[in-house]
Each structure stands twice: as structure tokens, then as C-alpha cells.
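Removed: one protein chain of the complex. Kept in place: all other protein chains.
Labels for the chains are A and B, by order of writing; each one numbers its residues from 1.
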Amino acid sequence: MALDEIVDGLSEVSCDVLVIGGGTAGPMAALKAKLKNPKANVVLLEKANVKRSGAISMGMDGLNNAVIPGYATPEQYTKEITIANDGIVDQKAVYKYAQNCYKIIEELDSFGIRFLKNENGDYAVKKVHHIGTYVLPMPNGETVKKALYRQLRRARILISNRYMATRLLKSADGRIAGAVSVNTRTAEMLVIKAKAVILCMGAAGRLGLPTSGYMFGTYENAANSGDGYAMAYHAGAALANLECFQINPLIKDYNGPACAYVAGPFGAYTANNEGSRFIECDYWSGQMMLEFYNELLSGKGPVFLQLKHLHPDTISEIESTLHKVERPTRGLFQQGRGVDYRSESIEMHISEIGFCSGHSASGVFVDDNARTTVPGLYAAGDMASVPHNYMLGAFTNGAVAGVDAMEFADSHDFAEFDATDVAMERDRVMAPTRREDGIPPNQIEYKTRRLVNDYLQPPKVTRKYELGMRRLAEAREDMQERMIARNAHELLRALEVQSIMDCADMAAHASLYREESRWGLYHWRTDFPEKDNENWFCHTLLSKRDGKMTSEKRAVEPYVVPIADDEKDLYDKQRIRASA
Amino acid sequence: MPLASYQTSVPVVVDDAKCIADKGCTVCVDVCPLDVLRISDMTKKAYMAYDECWYCMPCEADCPTGAVTVNIPYLLR
Partner (left out) sequence: MSSPFESYDDLEDADERLQAADPAERRVAIIALGHSGDPAAVAHLANMVSDPDAGVRQQVAMALGEFDGPEAAAALVKLLVDPERIVAAAAADSMAEFKDPACAEIILPLVKHAHAFVRMGALRALKELRCKDTLKPALEALQDSDAAVRVQAIGVIGFLKLEESIPALTALINDPDAHVRRAAVSALAFSHMKPAAETITRALKDSDWMVREMAAETLGLNANGSLAADQLIGSLGDEFWQVRLKAIRSLGKMKVERAVRPIGNSVNHEQANLRKEAAAALGEIAHPDGEAFLAVIADDPDPDVRKNARWALQQTAARKARAGA
């Protein structure tokens, strides 16, 4: 049989709760749903393999938003996140996360996920930020996925690997009815009927093109091509604040984090070419990235992660984490470059753009129960709009989604979808396999992502955006009319390109809608350089209405943790330049 | 338009002498998030079929016999 040969087939299964995406939020959602109703059927669908999928395929080197009693309070954390997001936050969900996350840490600990502990068994929480204390290192955190998989098997979750979900199914009255998926090795299609669906499909991390030019050398796991964003969009769900891009600091060329949260507690810091700190703001934010960006261009760059002032023993300790957990090829990369942290600083850069609420605020809109605007449809993790929620937020909000979705499933029967929707989707999915001649997905992807870099990357210029959208429309036409896939693996890539294209269009549309600058580098519009609280202190929601992309404003919910006026400007006030 | 294929040096290397894919092992192929590894019809050993690597390491870390080596893709090196 030829490699990844295409097999024609369509079958159907049904379950009570369907979780799409087996990375971080997904396994937790599936477990909690099953625990809520052990008699129910829970399916966990995964494009790769649950054993090693998602952003944390090789574990995580630390928690950077742990709200642990004695070190930080939910109120303090909620304020911090609100301020880091320039106030555009529905606090209820953030506050709920902050209240629940310690319980989740304890549960993960019981799963065998390893957090750093002192010799007295207490968590070894570290202070990195100016105000709060939120960092819990995980120097042995490489087994996170292994521990999760163990739990899934013990709970007898129905795991379906190598199936890529392509579209959601809904009933005539707008309720969720299930999803269509395709096997990534055979192209056989599978329809999954479900009473409730939870999307945990990760960031849109394959949107911009990395500076190395290697298409899969992305900051995010390259499998995270934004399929969840695209599916939610086509299902009519609202997506929040997509103009608040994800852009992260990283090791130049390597495209993985450096990672300041690992080295920070030991005294390492981000410095310019003069060896001095330059970042004025405190918590990770778009403002921080703007300062990073400016320094790179200022003539004081390049920017480095500086460790050489630390004791050699300390550096060895840092290396043992950096080169083992999360992105373990970091060590190999530095070795190839001949960089020894003891004598040389690590050159850093900024990442390509993407969508990711884990690091910023761009996600499918959810409330504090992880509900989207489509009844029965939930979202959690990097793709859901709870800002800055990182790995621990994925677990915590995934748990919330799992419980609520099972309650929904328990009180609803299957919604009926239209069979023609499935037939149409099958035609769309298989179209690239039915052409004899055309353009392969890798070329369309490269071109799309190159256009994203050229036209959509901040600073955002209206005229450039207009030109970029024209070019993207041309690429879309090629994609829809001429893309070919000669085997099932190429079909997987062809489907991913379609997600990437949708995300590029959404990024452009959302960015043009918000006529102000906000969130530092994330939404820096040169034509509207000022923050405009009078007109734009609001969320923006993007959705598909009557087949068209539309945006609207949505008021920020009243704060549950009030922030005094002098606190609101805390960050701005801290940005004090040396007068000399 | 006609298609051509072009050369690329792939980052994942498998030591055939150590690989036990011919004995039924599929660990590296199973765990790859990008699904770029396959088992060769000819040699019955694992190999990198598609140059779409995130150099993330599960294939190397999980290989029971230490047969897999992940290198940094040339463009990043």
C-alpha cells in the first residue's frame, strides 16, 4: 500500500460529551465530565496522539500563574491580570480560575505531575514579579502528559487519536449536535454525534512565519494550526479580542522560550546589549513585548537572557531544567551554536504572531462556565478567551468545562443535524484529493503565512492591512480552487491551511475594527496610536453572520474585584524613566 | 502546473540497528505530534517521511531502544 493512501469512508458514532483536543485542557475536561457522570460516554478526539500532543508534549518547566495560599490571593491575581490586559477583562472567569487553581495543583500533584517542593514537602513557590508571587517551578515536569494519559486510561475515556475535527454540526435551532472529523492517515471520515462539545484545540500558532523560515519552527506546537478558532467561527460562535495577538519573547532562531520564568527565580534577567535590564513593566503583557520590540530596534539591541553573572552551580541547576523539560532541544541548539551560558548570554527575539489566550487574550468567547455563545458548545485552554491562563488555566478551565458540559448533556437529548451538512462538509474536505493537478498545501501555507508577516504583523498600518487582505483573498481563491492533496497526510496539511487562512482573515478583520492602540505591541495601530478608553474600553466580538465576518463591541462586565484609580495606573506609573 | 520534489535534509535520524519497528514497535510513529514518522515498507524500520518537525523530542525520549535522534532542523541551526 502506498504511503498514507486515501481510503473512501464515512461512519458515525455518538457520545454524550465530545472533547476535541487531547493536549492540556482536553484531558482534564474529559476526566471531569466522566467523573461527573461515570455512566456517560465521553469521547476525546485528538489530531495527533493524546500521549504526546499539544503545547506540553514534553511537559512544562513551571507554573507562572499559580495562586497559592500564603503567597498570593485570588483578588490580587485578578487585579494583576486586569491591569496587564489594560482593563479589558471579564473578571468573573479570571477570579474563578484564581479561586480554583490551587485545588487543581493539588489534584495534578496526586496524578503524579511533579512540582518543585522544599524538603518539608511544601511547594517551593518563587517570587519573580514585582507585586505578586506566582511562580512554581517544575524542574521534573517532563512527565505531565504521561501522568494525564494514565488517568484517561484508568477512567476508560474513549480516546480517538489521529482524527482531525473539521466542522461542528448544529441543529436548526442553533444547538450543538456534534462534529465531523477525518482520519489523518486514511482520510476516512467520522461523524460524532454529541449532546455537548468542548473545544480544547490550542492556540493558532501556525499563523505567522518564524524568522528562520522553517514553517514548523513555531513558538507553539506546530500542530496547533488554529483549527478550533476556525471551527468555532464557522459554527457561529463569537470570538473575543482577536486583535490582541500573541507575540512572545524567545530564543532567536530556536523559537522556543528562553525561559525567563525558569531562570528568573535564580536571578537571571532580560538585558540589552549593554547588559542592563530595560523592561519597565512587570507582569507579562503586550506592553512588555512593546518594550522588548523597541529595544531590539533601538540600537541598544540585541536583547539577551543574561545568566553569566550567576554562580556556575546555579547555571548548572538552570540547565538541568531548560534542557530537559518543555523544549528539551534547547540544549542541543545552544551546543550547536557554541553558546555556554557561563560565558555568553542567550540572544533573544520576538516570535511570529498568533492567537492564544494562554499568553494574551485572543480566544473563542467564553463565560465563567466555559460556555461559548453556541448552546452546548464549550471552549477551554489556549483557544478560549480567559486571558493569560497558561497551562494551569487550561487545566482549571478545562475542569470547569467538563463538569458544566456533562450537566448540559444530562439534561438534553441529541440535537438533530441536517444530513446535507455532512455531505457538503465531506465534499469540502475531500476536494483537494479530487483534483489531478494544482498547488500543494505547503506552498499555499508558506505564501499565506509570509503575507501574514509582511502585512499583519504589528505595527498595524491600515493601508498595509487593506493590501494584505487583497493578497490573502487571492491566496484563498487558489486554496479553494486549486489546492491538491495526493495522500491522507497532505490532506491533513491541506485542511490545516484552511484553518490558517481563516485565522489570517480574522486577525485582519478584528485588527481593523478596533480603531485605537491597546495592549502594547499586540494591537499597535499607527493610524490610531492612542488608547481610546472613551470609545474602546470594551471587548470586540467577531462572528460569522449570514456567511459574513462581522465585528461588534461588547461591554466589559462590572468588576467583581474593584480596582482603585491609583491601582489602575500602577503599571503606567511604574514605567519611570531614569531622568539622567 | 506540474509538480517537482526538492531535496531536504531531515532532522530525525533512526539507527536501524537499534530500531525494533520490525518487531511490532510503533512508539515513535505513535507519539509524533506532527505525524511525520513512518515505518518503511522496505526496511521495516522507522524513518522521517515528512520534513515537518517541531524538534520536540517525544520520538527520541519514548523510543524503548534509544534508536531515535532528534537534530535541530538545518534552517534553525
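Simple rule for what comes next: contacts are C-beta pairs under 8 Å (C-beta built on N, C-alpha and C of every residue); 3 or more make two chains touch, one makes a residue touch a chain.
Just so you know, these numbers come straight off a predicted model, no measurement behind them.
Enquirer: Among A:149, A:216, A:341 or A:408, single out the residue that touches the unshown chain.
Expert: Only one of A:149, A:216, A:341 or A:408 touches the chain omitted from view, namely A:149.
Enquirer: For the chain not shown, which residue from A:220, A:282 or A:382 touches it across the whole complex?
Expert: A:282
Enquirer: In the full complex, which bits of chain A touch the chain not displayed? Write them out.
Expert: Residue positions of chain A that touch the missing chain: 9, 11, 13, 43, 51, 110, 112, 118-122, 130, 146, 149-150, 152-154, 156, 158-161, 163, 183, 188, 190, 267, 269, 276-280, 282, 309, 311, 313-314, 573-576, 578-580.
Enquirer: Touching the hidden chain in the full complex, which residues of chain B are there? Just list them.
Expert: 20, 23-25, 27, 64-65
Just so we're on the same page, only the chains that are shown with their structure count from here on.
Enquirer: Any idea how many Å lie between the Cα centroids of chain A and chain B?
Expert: Using C-alpha averages as centres, the distance is 26 Å.
Enquirer: Any idea which chain B residues touch chain A in the complex?
Expert: 1-3, 30-35, 38, 49-50, 52-58, 61-62, 70-73, 75-77
Enquirer: So in the complex, the part of chain A that touches chain B is made up of which residues?
Expert: These residues of chain A touch chain B: 3-4, 48-49, 51-54, 57-58, 142, 161-162, 184-185, 212-218, 221-223, 253-255, 327-329, 332-333, 336-337, 437-440, 489, 492-493.
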